[in-house]
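The complex is shown incomplete by one protein chain, all other protein chains being positioned as in the whole.
Think of it as A and B in the order they're written, each chain with its own count starting at 1.
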Amino acid sequence: MTLNYEFMLETFVESLKGIPVTLLITAISLLAALPLGFIMALVRDGNKHKIAKAILDVYASFVRGVPMIVQIMLMYVLFPDILSLIAKALHLPIDIYGVPNIAYAILLFVLWTTSFLSETFRAGLHTVNKGQLEAAVSNGMTTFQGYTRIVIPQVLTNMLPVLCTNTNTLIKMTSLCFAMSVIEITAIAKIAAGNNLCYVEAYLVTALIYIIICFTVENIFKFMERNVSKKYKRLAAG
Amino acid sequence: MNITDVKLSYLIEYFLDFIPFLSVTLQYTLLAMAIGIVFGLLMAKGKLGKNRILKGFANGYTAVMRAIPSIVLLFLVYYGLPKIFMGAFAINLTRINKVYFVGITLGLFNIAIMSEIMKSSYLSVDRGQYEAAVSNGLTSSQAIIRIVLPQAFRISIPNVGNAIITLLKEGTLGYTIGLIDSMGRANQQNALTFQNHILEIYISLAALYWILTILLDRGFKAADSKLSYSSRAKERQTVKAGEISKEVAA
Partner (left out) sequence: MLEVRGIQKHFGDQHILKGIDLSIEKGDVTVILGPSGSGKTTLLRCLNFLENADCGEMTMDGRKIDLGRASAKDKAFVKDRTAFVFQNYNLYNNKTALENVTEGLILGRHMHKDEAIKTARVALDKVGLSDRENYYPSQLSGGQQQRVGIARAIARNPEIILFDEPTSALDPELIEEVLSVMRKVANEGTTMVVVTHEMSFAENVATKVVFMDQGVIVEEDTPQVIFTHPKEERTFSFLKNIIHDTDYVI
């Protein structure tokens, strides 16, 4: 088996253009889903908002149970539909055909990641002793302060390794955006492969790029873990 | 079409139409599990063993598999495997059933997944179990086979359940190489109806998978609690009580 190395090099350079799209979808999804997922975890774990809890449980079960590609296919039809219904009802002058595909992709991935991370946070909340929040509140903090100053920092610290895995899962998932005609890394390779009939070469390059991205993400998280543990050690020593 | 136009009769029709295609899902999931269990066991042995080369290979393989998207590996297997077989053994694979390509792709991921599950389950059995067994007169391999592994297997059930659910969901990507499983069937129906029933088709498909995973989840949870050692004991006692009551009746 011989490989077309010239084509591989070209595809590599070409595919690099897809990285910002992949990272954009990933970054927005993560930034939105971190707070949303945490709130979702609190509601699902709590007993206060029964109806919201029931709805979110069903939603989480849907996200977990339905394959991502099916979710994409479904939402790709549903989102514009719902958007036009809303626009009609509110008499908003929105051209639904003018909404770029990447907007739908981002919306779907924000929703997906929120549910995905809520599972992680639920597990994370259990690792932090209940007494921590109680101590904070009895010590004069509001519940909100107790969460943001005491509980969340501990959850995030405990969760860093899992968050790393989740981030990589998310990055890999964005490869399915080709089904929404979003041109990211995989889609670029797909097009190049089809045009030149060099499938193996194209996907080897894609695999390599994902490996590089995921290893970079892992190292960033490892760096953060080291810094956090250093900080705690410094605090303990000081 | 619009969400307000969705007809229940079509939903049911498509839902029933997709069900038989789950047999394809079953095929690639089983193939992937078989590959994952056999090679995953070897990888887990490598990860737990002392041989540095084997360990490095097993860990490296797992790291790479964690980084590659399913769709990319599927394309690599689908286009690459026939090329390798043609070049190396002059065997033409292009006409074999596409379910094998999906099964092998999922299997390659599953090797990494299963080896991690096996490793962590093995390690989560307390060292004292092994020590007690060897000091109690069992040989090292008896201790592992009769005491440690059964407990590791029990511990692994929820994770194996999750792995199976992941596999059968990821397998839906098989439609991209032309496999007709329920997802492939949905696309076929879409083409046949000129996208006129697209919402009904995908809602039915989503419902099918949703129900399937809920049922599997329940099944694994039930298996998990049924196999827990304390519930087994309860069964034994009720059996015993039953026997006694029979004796009393006699």
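The working rule: a contact is a pair of C-beta atoms (placed from the backbone, for glycine too) under 8 Å apart; a residue touches a chain by one contact, two chains touch by 3 or more.
What you see is a predicted model; the values in this text were computed from it and never measured.
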I'd like the shown chains that the missing chain touches, ordered by label.
B
Taking the entire complex into account, which one of B:Ala44, B:Leu81, B:Ala133 or B:Leu212 touches the absent chain?
B:Ala133
Contact with the hidden chain (one of B:Gly87, B:Pro150, B:Gly178 or B:Gly219):
B:Pro150
Chain not shown, touching residues in subunit B
126, 128-129, 131-139, 142, 146-147, 150-151, 154, 228-230, 232-233, 236-237, 240
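The definition used in the following text is that only the chains that are shown with their structure count from here on.
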Could you list, by residue number, the parts of subunit A that touch subunit B in their complex?
1, 61-62, 64-71, 73-74, 77-78, 81-82, 85, 165, 168, 172-173, 175-176, 178, 186, 189-190, 193, 199-200, 203-204, 206-207, 210-211, 213-215
Contact set on subunit B toward subunit A in their complex:
2-4, 63-64, 66-73, 75-76, 78-80, 83-84, 86-88, 169-170, 172-173, 175, 183, 186, 198-199, 202-203, 205-206, 209-214
